[in-house]
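The complex appears here minus one protein chain, its other protein chains still in place.
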Amino acid sequence: MKKIAVFTSGGDAPGMNACVRAVVRTALYHGIEVVGIRRGYRGMIDGDFVPMTSYSVSNIIGQGGTILKSARCDEFRDIKWRKVAYDNCVKEGIEGLVAIGGNGTFTGAELLMENFGIPTIGCPGTIDNDLYGTDYTIGFDTAVNTALDAIDKIRDTASSHDRVFFVEVMGRDAGFIAMQCGIGGGAEKILVPENPDSIDDVIATLKSGGENEKPSHIVVVAEGEEIGNAHFIAQKAKEALPNLDIRVSNLGHIQRGGSPSAIDRIIASRMGIAAVEGLLEGKNNVMSGIIDDKIVYTSFNDAINKKKALDVDLIKMVKILNS
Amino acid sequence: MKKIAVFTSGGDAPGMNACVRAVVRTALYHGIEVVGIRRGYRGMIDGDFVPMTSYSVSNIIGQGGTILKSARCDEFRDIKWRKVAYDNCVKEGIEGLVAIGGNGTFTGAELLMENFGIPTIGCPGTIDNDLYGTDYTIGFDTAVNTALDAIDKIRDTASSHDRVFFVEVMGRDAGFIAMQCGIGGGAEKILVPENPDSIDDVIATLKSGGENEKPSHIVVVAEGEEIGNAHFIAQKAKEALPNLDIRVSNLGHIQRGGSPSAIDRIIASRMGIAAVEGLLEGKNNVMSGIIDDKIVYTSFNDAINKKKALDVDLIKMVKILNS
Amino acid sequence: MKKIAVFTSGGDAPGMNACVRAVVRTALYHGIEVVGIRRGYRGMIDGDFVPMTSYSVSNIIGQGGTILKSARCDEFRDIKWRKVAYDNCVKEGIEGLVAIGGNGTFTGAELLMENFGIPTIGCPGTIDNDLYGTDYTIGFDTAVNTALDAIDKIRDTASSHDRVFFVEVMGRDAGFIAMQCGIGGGAEKILVPENPDSIDDVIATLKSGGENEKPSHIVVVAEGEEIGNAHFIAQKAKEALPNLDIRVSNLGHIQRGGSPSAIDRIIASRMGIAAVEGLLEGKNNVMSGIIDDKIVYTSFNDAINKKKALDVDLIKMVKILNS
Partner (left out) sequence: MKKIAVFTSGGDAPGMNACVRAVVRTALYHGIEVVGIRRGYRGMIDGDFVPMTSYSVSNIIGQGGTILKSARCDEFRDIKWRKVAYDNCVKEGIEGLVAIGGNGTFTGAELLMENFGIPTIGCPGTIDNDLYGTDYTIGFDTAVNTALDAIDKIRDTASSHDRVFFVEVMGRDAGFIAMQCGIGGGAEKILVPENPDSIDDVIATLKSGGENEKPSHIVVVAEGEEIGNAHFIAQKAKEALPNLDIRVSNLGHIQRGGSPSAIDRIIASRMGIAAVEGLLEGKNNVMSGIIDDKIVYTSFNDAINKKKALDVDLIKMVKILNS
């Protein structure tokens, strides 16, 4: 293998740059050329390639976002456009790909392999931590700490005013972010899609707390929660408990940005190195993840289709920690 | 004067604790007893007084929120309840008050003086910076930096995806927070109530930017903006510019919390000292503010009724800085 | 078991308070009384016990330091004083202990058990991460992120002036902090006690870097590094490479403080719960750690005497990532 390409795709996540840096430097270390593809599959179709040097990734390990940019690309579902993308890769001399992203990213890579035989290794880049085959995804720890910092701030004002706050966090249909920042933030209740809860449960918790001396409460709601989003649940709670001063805060896109945490920089670096080394060893159609602190390659098929379980025992913790 | 009381009232702001600490320590330094009143006027009516010692304010200078808590108290508008509050103060031996808060707080103190003659000095505690008689209010600098940090994070993801973000910040009907964090965050446009802007202006700015190579944009919207809130304006922009990827983030209550910045701790300390020393010098019905780095006492009447001007020349800066 | 005690001992670490909170709330959840012992073994000898309620640990999950304080206590090595401590515990009705700390803390607990039969379970609280029987110790992740943040700041000025910085970080005789913040901070070289390096190696690395266009460099030095501390090594490097602008920064005690990270709050909570539940199940003389994300109890003997290996393969990463 003489030349590879690296790109980021899907929602951006802190640590993607650290991963790009690791891919570039590892390739150069092994004497392989690297190009970056801007805006993921969009750039592959447009032929938006940039040569990467050691210098071009210098001082990016701590930068949020992705210097290679990311974009949606619906056209890539059409084999006609995948052909265009593939032809651009061939023209550029690209013999292997490192794809940093999530489910959609890996699905695209699988199709590209199936259709045209270009090998790809993926690195799990998403704040949601919802990929099977790795304990942590790149960006998750940073997003959790960003949300936690926000919850700490909200608790300041909640305590000062004896208020109840429903805080909505990201995570698509997974409760990983909600669970971590909820436990870390001392939330009185954490609502995640993986654990059936009813509005009555929520109201009962707030009610029992409200009988003590006017307490503050934090309820963390995962965005994919089935019984509704934070505004909806808060509205129901207000109706049932008119004496409580109930507010809502949707943390939103701040959770995607910021300088990556130590863990995100380190796992991004390790996964990036493993991706390039995997390509050199002939691996293909797999994601480089970390399980029990060891690099593990998981097929894209499993990474996409198998369900990563949230440890709902953690919910028991919440009950104990609020006794 | 042998005994005074201190309380916080209205929306909480980072630095209120630093101010409480300064009031308590200054009183003790001058040989005066101090009690804290919990939950502002609510606690004055309820007789919720706590004796304050040097130790009870130790290590709070860096804490967000207010250890004395805050609350709304509609009853205080009724002289009957003010009488109850006053009687409680007399029973406790309180001869003067330090009120940390904003407009509503000072209005209450004025009435208390008018009705019963108990002297109050105010300290401007509000993140909004909308009080006449002081360059900065306690909490403003922290809120601006919190909002700025959020905007920096949002820019990471905006840049990665070439998106436009409408970011709504606090400030009630004043644009101080929006202006500071907008300039500091490199916003392409800042919408404040003090400066008439139309949706067409916003669209024109985004359009001219959008014609360059798919740029990201940040538009900061003050919550009191007359043409509508961030969601409303974003909706209009989406209709007019369907090719742009437009998102909204409402920063919400995180702006009220967090450990106060250096400036907020220092001005809170200075204003707290000045409030107690003002009481000792016989001052009354005034707010201790800082203008041009000097302590200035302004009558509650002026502080409440005069309009503090936002320097709209700063808006010209935005235009220059985005050229 | 009707009553237990909890204490913190040895060097303080961020997350100790989260652990104290978990111990207290778990005990209360199981209907057990809890007292806190102030200043570890010192307080046990002095009988400095404070009853703990759910309220007394409220809002401490995010606080640095330890509300129970910590202290050295050389007297505890003498059985005479351990007898005094034990008698105080008996008088207080304490039937079990949770000890949050490191090696020295667990050694004391072992002796107490051996002499008087009072059961203890330990929680690994130290920023150094040098305890066998757990992947992470409480405080480690926070200390790493604090050091990383400092390195990021130092890199700003190093880059601006083309300087080389030797940054000394904590870790006693272990290189865990150095390795994590070195990789996360993009350090060009990381010196840890576990990996023999010579001053010549350091000079060779700096020399090869210095031949490129006046670069900046970060060299992270663990405090226990055998070839000498950061000042000593920097001095040698200056002598060998007089053209480089070499500076030293010893990060010092900032690494012990600050609000704990999400991971530290969560592992502290999990370990604290496990400690109390372990006591209830009759466990004794063991530390509750987390290995591969599962609670594991390790005998104090092993935790103290077995050597936790630093993955020196990570050092290879440094070489690759700087190519």
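Letters A, B and C name the chains as they come in the text, with residue numbers starting at 1 for each one.
Criterion: a residue touches a chain if its C-beta (ideal position, glycine included) is under 8 Å from a C-beta of that chain, and two chains touch if they have at least 3 such contacts.
Here the structure is a predicted model, which means the values were calculated and not measured.
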{"item": "Touching partners, among the displayed chains, of the absent chain", "value": "B, C"}
{"item": "Residue, one of B:Asn88, B:Asn145, B:Thr205 or B:Thr298, that touches the chain absent here", "value": "B:Asn145"}
{"item": "Residue in contact with the excluded chain [from C:Val90, C:Ile254 or C:Val312]", "value": "C:Ile254"}
{"item": "Chain not shown: contacting residue from B:Thr26, B:Asn88, B:Thr120 or B:Thr157", "value": "B:Thr26"}
{"item": "Sole residue of B:Ile263, B:Leu280 or B:Val296 that reaches the chain not shown, by the stated touch rule", "value": "B:Ile263"}
{"item": "Residue, one of B:Arg155, B:Arg172 or B:Arg247, that touches the chain absent here", "value": "B:Arg155"}
{"item": "Hidden partner chain, residues of chain C it touches", "value": "8, 12, 14, 63-66, 69-71, 146, 150, 152-157, 159-162, 165, 247, 249-254, 256-258"}
{"item": "Absent chain, residues of chain B that touch it", "value": "21-22, 25-26, 28-29, 54, 59, 61-62, 135, 141, 144-145, 148, 152, 155, 159, 180-181, 183-186, 259, 261-263, 265-266, 269-270, 273, 292-293, 317, 319-323"}
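Methods note: only the chains that are shown with their structure count from here on.
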{"item": "Chain contact topology (line, ring, star, complete or other)", "value": "line"}
{"item": "Centre-of-Cα separation between chain C and chain B, whole angstrom", "value": "39"}
{"item": "Euclidean distance of C-alpha centroids - chain A vs chain C, Å", "value": "29"}
{"item": "Multi-chain contact sites of chain C, meaning residues that touch two or more partners", "value": "none"}
